[in-house]
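Partial view: only certain chains, each at its native spot in the assembly.
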Amino acid sequence: MMDLLNEYRERRADQNKKVIDNADKVIKRIYSLDTITYTEGALDEKTKEIIGLTTSLVLRCDDCVKYHLEKCVELGYSKAQIIEGMGVANVVGGTIVIPHLRRAVEYLEALSQEIEEEK
Amino acid sequence: MMDLLNEYRERRADQNKKVIDNADKVIKRIYSLDTITYTEGALDEKTKEIIGLTTSLVLRCDDCVKYHLEKCVELGYSKAQIIEGMGVANVVGGTIVIPHLRRAVEYLEALSQEIEEEK
Amino acid sequence: MMDLLNEYRERRADQNKKVIDNADKVIKRIYSLDTITYTEGALDEKTKEIIGLTTSLVLRCDDCVKYHLEKCVELGYSKAQIIEGMGVANVVGGTIVIPHLRRAVEYLEALSQEIEEEK
C-alpha cells in the first residue's frame, strides 16, 4: 500500500519541479493562486479542502483527488466523513465517477494505514 | 430581480412534474437518492450543501447551482461564505466557469434581496 | 407546447444555414459525417439513434438531445422506451443531468402532443 503513496508523491514532486523550472508568469500565478485558494477566510480550511476534494472527484482527476485526500486527512477529517463527501460527489457526477471513487478509496486506505503505522 | 427567482422556480416545478409523471423506476430512484444525499450523517447538512453547490459549479450546471444557492442561503450561509466557496470552484474549474459564476452571483443577489424584503 | 418545438426548429434551421454558408471543408465534412453516422449498418438505425440521444444527454447538450428526440420519435420509439434510455444516461451522468432531463421530457411531451394533434 505504501508504494501507492510513494509513487504518487514522488512523481508529483518530480514533475512539479519540471513545471516550475519551465513556468512562464501565467503558470507561476496559477500555482500561487492555487496555494492561497485553500487558506482560511469566510470559510474555514476544512470546508475549502473538502470542496477541493469533491470538485476534483466530479471532474474525475485522480491526481487532484489524491492531493486533496492527503490534505483532508491532515486537517483531521475522519474516513467516514471523507467517504460521505465523496458519496455526494458520486451522486452529482454519476456512475462514471465510480472508477475514480474506487481509486480514491484505495488511496484513502493507504493513507489510513500509513497513519496507523506511524503511531 | 424577483423575476429571476420566480422564472427559475416555476419552470423547475413545472418540468419536474412532467418528469415525475413519466418517470420509470430508475429515474424515481435517482430522485429519491438525490434527496437522501444531502441529509446529515458523518458530515453536517451545511457541508454537504456547499459540496452540492461547488460540484455543480465546476460542472457548469446553472440550474443545479441555482438550486443549491437557495439551499445554502436557507441553511444560513452568509453571502461572503458562498462567494468564497464558489471562488474555490472557480480556481479548480478555470475561467470557463466565470460566465456561470456571473449568473450565480446575480441569482445570489436576487436571493439576498428577497430576504431583505421579507423582513 | 408547439412554440417549444417551433422555436427550436426555426432557430436550428436558421443557424444551420449560416454555418453552411460559411463552412470550410472541415466543417462540411463534419456535417456529412454526422449524416452517415446514423444510417443502418451492423446496428440498425433505431439503436444508433438512441446512442445519439443518450450520448448527447450525458454530455448535456440540450439542442442535440432535442434533435435526437425528434429522430427517436420518428423511428417509432415509444415514450416509455425513450424515458428508459434517458434513465440509463441519467445514472451514468449523475444528478447534474437532471435539469437536461427535465428539458428533454418537456420537449418529448410537446412532440407527443404534436403527434396526437396530427392524427
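Residue numbering begins at 1 within each chain, and the chains themselves are lettered A, B and C in the order written.
Heads up, the rule we're going with is that a residue touches a chain if its C-beta (ideal position, glycine included) is under 8 Å from a C-beta of that chain, and two chains touch if they have at least 3 such contacts.
Remember, predicted model here, so these are calculated numbers, not experimental data.
Here 3 copies of the chain are placed, and the complete complex recorded in this file has 6 of them.
Simple rule for what comes next: only the chains that are shown with their structure count from here on.
As for how the two copies subunit B and subunit C face one another, under half of their interface residue numbers coincide. Between subunit A and subunit B, the centres computed from C-alpha atoms are 24 Å apart. One simple way to say how far apart two chains are is to compare their mean CA positions; for subunit A and subunit C this gives 37 Å.
Averaging Cα coordinates per chain places subunit B and subunit C 27 Å apart. Those residues of subunit A in touch with two or more other chains are numbered 58, 91-93. Against subunit C, in their complex, subunit A makes its touches with residues 58, 90-97.
Residues of subunit C that touch subunit B in their complex: 60, 79-80, 83-84, 86-88, 90-91, 95-96, 98-99, 101-103, 105-106, 108-109.
Contacts from subunit A toward subunit B in the complex involve residues 33-34, 37-38, 41-43, 47-48, 50-52, 54-59, 64, 78, 80-81, 83-85, 87-89, 91-93.
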